[in-house]
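All protein chains but one are shown at their positions in the complex.
Chains: A, B and C, in written order; residue numbering restarts at 1 for each.
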Amino acid sequence: MTETGIGARVHRKEDKRFLTGTGRYVDDLPLARATYAYFLRSPHAHAKIKKIDTTAAKAMPGVVEIFTGKDTADAKMGGLICGWVVKDKNGEPHKAPAHPVMALDTVRYVGDTVAMVVANSVDEAKDAAEAIKVDYEVKPANVDLARALDKGTPEVHPEAPGNLIYDWEIGVKADVDAAFAKAAHVTKLDLVNNRLIPNAMEPRAAAAEYDKGTGNYTLWSTSQNPHVLRLILSAFVLGIPEHKLRVVAPDVGGGFGSKIFCYNEETMVCWAASRVGRPIKWTAERAESFMTDAHGRDHVTHAELAMDKDGKFLALKVETIANMGAYLSTFSTAVPTYLYATLLAGQYTTPLIYANVKAAVTHTAPVDAYRGAGRPEATFVIETIVSKAAAELKMDTAELRRKNFIPKEAFPYQTPVALQYDSGNYPPIIDEAMKIADYKGFEARRAEAKKRGKLRGIGFSSYIEACGLAPSQVIGQLGGGVGQWESAQIKFNPTGNVQVITGSHSHGQGHETTFAQLVSDKLGVPIENIEVVHGDTSTTTFGMGTYGSRSLAVGGSAIMKATDKIIAKGKKVAAHLMEADVADVEFDNGTFKVAGTDKNVPLAQVVFAAYVPHNYPLAEVEPGMDENAFYDPANFVYPAGTQICEVEIDPDTGVVEVVAHTAVDDFGNIINPMIVEGQVHGGIVQGVGQALHEAAVYDKDTGQLLSGSYMDYRMPRAEDVPSFKLGYKVTPCPHNPLGVKGCGEAGAIAAPAAVMNAVHDALAPLGVKHVEMPATPLNVWQSIQGAQRAAAE
Amino acid sequence: MYDFAYHRPKTLADAAAALKGKDEARAMSGGMTLIPTLKQRLAKPSDVVDLGGIKELAGIKVEGSGVTIGAMTKHYDVSVSPDVKKTIPALAELAAMIGDPAVRNRGTIGGSVANSDPAADYPAAVVALNATINTNAGKHAADGFFKGLFETALKDGELITSVSFPKPEKAAYMKFRNPASRYAMVGVFVAKTKDGVRVAVTGAGPCVFRVKAMEDALSKNFSSAAIKDIKVPSKDLNSDIHGSAEYRAHLVGVMARRAVDAANK
Amino acid sequence: MEIKGEYKIAAPRDKVFAALNDQAVLQACIPGCETLEKLSDTEMTAKVRLRIGPVSAAFSGKVTLSDIDPPNGYKISGEGQGGVAGFAKGGAVVKLTEDGGDTVLTYDVDAQVGGKIAQVGARLIAGTAKKLADQFFGKFAESVGAPPPTSAA
Partner (left out) sequence: MTLSVAMTVNGKAVSGKVEARTLLVQFLRENLGMTGTHVGCDTSQCGACVVDVDGKSIKSCTMLAVQAEGTKVTTIEGLAPSADKLHPMQEAFRENHALQCGFCTPGMVMSAIDMVKRHNYKLDEATVRHELEGNLCRCTGYHNIVKAILAAAPAMKAAGV
């Protein structure tokens, strides 16, 4: 391992610009003659638009143009699409209600877009928006997910009768029922997976410019996947030919899934730029982000686990209602099905699993992938029910897990829910986690806490994740509308420095460093001579972007393929330069050598020769040193791990404090441990946030978003968490060239169950059976009160 | 934000003059509530009169056995003032619990008291310590000053100049933060003085209020045990997604007991 | 949210009921009411300026009287658009019962707000609604029960 190669804790190349205020986010871009967009949004969850009058608003100072849904309809603009077709039980494709770019005659959630004002300044645009008269006929709203599918609940779309998008299943119900009939013990669980708002610290933004001379559009967007955004805008929404639309995602301030999707604001900004003839800029206010960024999670689930007399899992049955919100966002349909139910085996040998998922539309913001996307929901179900089962069986929670882990020898392991786990070794992970967490010492700590009046609890969560969605063929069979490969290009300049062009996108994950490490390690080029280029459709090859912890496993592997091509070509050139046979040329640490001799030629010299081919095998080899690769993986990658959380609860106030949190993960080989640790830390805190703090709360009657600002949406703060204890076990991924798995979502996937299991453990002595997430002080206090009332009766 | 006419008077008299006769003029002290409100376009003042240029309004003075804090004194300055820490340490501790460091560097005691936000911290201290609110028009006793949700006894154009806090024998403030906003969901200030005990609660009701039953019990026996069975009725208490009225009522008891224990330390 | 309250008014029930239907009385009692114009016996348009602490918003909308059951009570409803602030609507079921020569007025308010005030001011909604209800009925009780009705409106 070199100081900057694979496995090294290399400091990030991108940090300097972020630390000196010279990063460039969309809102930072200077655009000459820019206009500013402001979107008028519905204050109602459900209403018919009887009339929109923009006359007075159009006459306001500084107004350039005002557009409404009618303008987009007149222009025959396509609607926003859902890119994953899920087939229901009967083989029918999911119901696909229209998703107009701006509301036509009905608004369906608080924040639904009613009009776009373009003006010379943001303030003027806002002034004008206030002068738009909208006549609404307010209608009853469907907000409560648990009742969304009930008869008589207000309907969101005529295309989705009864608000049902699909009724989907996996597994054979009769087989599972038969197993339950024979079970010695059945544990039952009802739970809610609370709705979250992603809250990347940079609000979404878009800016667009139209060049009348060439007919080219440029859209700067806070996107995690600029090529996919361009594809959707070109093929489905705007009809601008792909080659006439350039999408640039510059520095992007976090995404967590919420910036994967194609939103109406960027669509409108792009479309309107050609109509107003000036650049248009839009940056969301945080209030808009709360209302309109795709939210995450939001399930209501009933689960049952059947066990034999020894605690061996026999079967698992899960019924879930998943909230889609008012419209189907880009990948929303896949999240509670293929990314959720296929993970319900967890780390266990449960032989039979049946899951039924009903997706419902409601008068709330669209819901789509958010850090983990389906997998946190699955892990929460499994790991909560396993801990509950252990408590019911009076068995050690780790012991029950261990008893049911898929054994090392069983890999590759075919689960009953479609996935085939490629690799893993779970027992050493939980052992290591228990060691780091000092599980043995827990009861002493609990007793000590009791003396201080605190209830201490411990909770486990052993998660499995399937990330790096793949292969394209399988995803296609499952209804996914895009390929799942990644592209890479290694472009040497004549002077020997390198541009690594990737189709994935970094918005905090550190690609500029990790990918440079790969290339530096593989080609022996000093890391400072390597520049990673991403995020601009005009300078990068088509790529799929960054989501689902795929960048390294898929994008990094593509880079490896491209470096292989460079080495292969370089060998031919080197062979010529050294007057040797290609078969005898070896490449090591930046130098081509003739095996068994001391003849060598450095890569830089080979590159120079390729660009200045004065002495060059032009008959056999093209000049230049620039190689492209596409990599389509053979399978998902399957990181796994165990987290152990310890909490202390103040029974007087209901406040839960996370006092210790351990995570041991198997991410396969690790390229930059520093960056991986950072991903785990951030993920854990988002998971702790879900477990204890965060909730998107809509008024159940009116559909008003009550947690619509940081005054009411409870973001985790530094004081809410301790420093974390991390550990690793490595089983390399067998099917990608780096042996890597994904690490971006793991923390957020495992943490909620670990925290909630600890909360339940702490509260068990008080007779509390179940606390719903988030375990806020109010919620915990009410649960304690409820248990005390029940005990008194 | 809507635009407005901006004034930065140098004297109190000029400030009063700038506000006079203008129904939609607003005085701004630290601006920690006003500016966010204006950013949301939830108010459209014709004039904003920035009190930041009036030198006479800032500063902390020890007067008699108590302290007088100028209206424009920042929370941070109160929190670190040796005079406040020596005279009424609980008041310095309260100031250190407001908002966050950057907010404490701008927010002022005068603004907090004049605003009477139901979840502000200072009103609890003002009432529990039986402070005097000094204005350009005279003086107000603490009792009766806070009249309701964002309502005080201040008349139009009346500006707080300082708040005078007598030194208590013992005092402490316990705050249960709203988990999201960090405002007080329930804050209880307990003060034992030679005239008796006062217990003031903020965050729980439309404005700060006293709990007579606790005061009576604590006047006889200043220990948390003395109030352990006193329940505050939840009727008329605030309720939102973070806390029901019942929960707030319960927290008043918990925070009051903890405040008494802290005061006795 | 729901808000209930009760006032004892030193006036006979018929008089109280009449006052509940008196546009001038209503205008004087609706907090912040700048104009109240009659469209019919049961419908009025209103302009209301509310100032709650730092927030100041002008609402325009209508006031409707329904379920009129003289002299036992009625329902008074209002809804208003507050521009950028959002909207507010609510209704109060008002019941009058005789208590000797006095009248006991009970009210049961159901209020909703939406838009920006709901989004950023959730913590203040219940308190504000209660304050406004108290102000309205308090002022009403005072104006109707006040001894010499020289300036009842």
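The definition used in the following text is that contacts are C-beta pairs under 8 Å (C-beta built on N, C-alpha and C of every residue); 3 or more make two chains touch, one makes a residue touch a chain.
Remember, predicted model here, so these are calculated numbers, not experimental data.
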{"item": "Shown chains touched by the chain that is not drawn here", "value": "A, B"}
{"item": "Absent-chain contact - pick from A:H507, A:K593 or A:H760", "value": "A:H507"}
{"item": "Residue of A:P30, A:G91, A:P161 or A:G441 touching the missing chain in the full complex", "value": "A:P30"}
{"item": "Candidates B:L19, B:M32 or B:V208 - the one touching the absent chain", "value": "B:M32"}
{"item": "Chain B, residues in touch with the chain not shown (by the definition above)", "value": "1-6, 8, 31-32, 35-36, 38-40, 48, 50, 52, 76, 99-103, 105-106, 181-182"}
{"item": "Missing-partner contacts on chain A, residue numbers", "value": "11-12, 14-25, 27-28, 30, 123, 199-203, 251-254, 256, 285-287, 507-510, 674-675, 677-678, 680-686, 709-711, 715, 717-719, 721, 723-724, 747"}
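The rule is simple: only the chains that are shown with their structure count from here on.
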{"item": "B-C or A-C, whichever has more C-beta pairs in contact", "value": "B-C"}
{"item": "Whole-Å gap between the CA centroids of chain A and chain B", "value": "44"}
{"item": "Euclidean distance of C-alpha centroids - chain B vs chain C, Å", "value": "31"}
{"item": "For chain A paired with chain C, centre-to-centre distance based on mean C-alpha positions, whole Å", "value": "49"}
{"item": "Residue list for chain B, restricted to those that touch at least two other chains", "value": "40-41, 181, 240-242"}
{"item": "Of all residues in chain A, the ones touching two or more other chains", "value": "126, 130, 287, 706-707, 711-712"}
{"item": "Residues of chain C that touch chain A when the two form their complex", "value": "83-84, 86-87, 112-116, 118-120, 122-123"}
{"item": "Residue ranges of chain A touching chain C (in the complex, touch as defined)", "value": "43-44, 110, 126, 130, 287, 290-291, 699, 701-702, 704-709, 711-712"}
{"item": "Touch list for chain B against partner chain C, complex", "value": "24, 26, 33-34, 37, 40-45, 115-119, 148-150, 178, 181, 183, 206, 236, 238-242"}
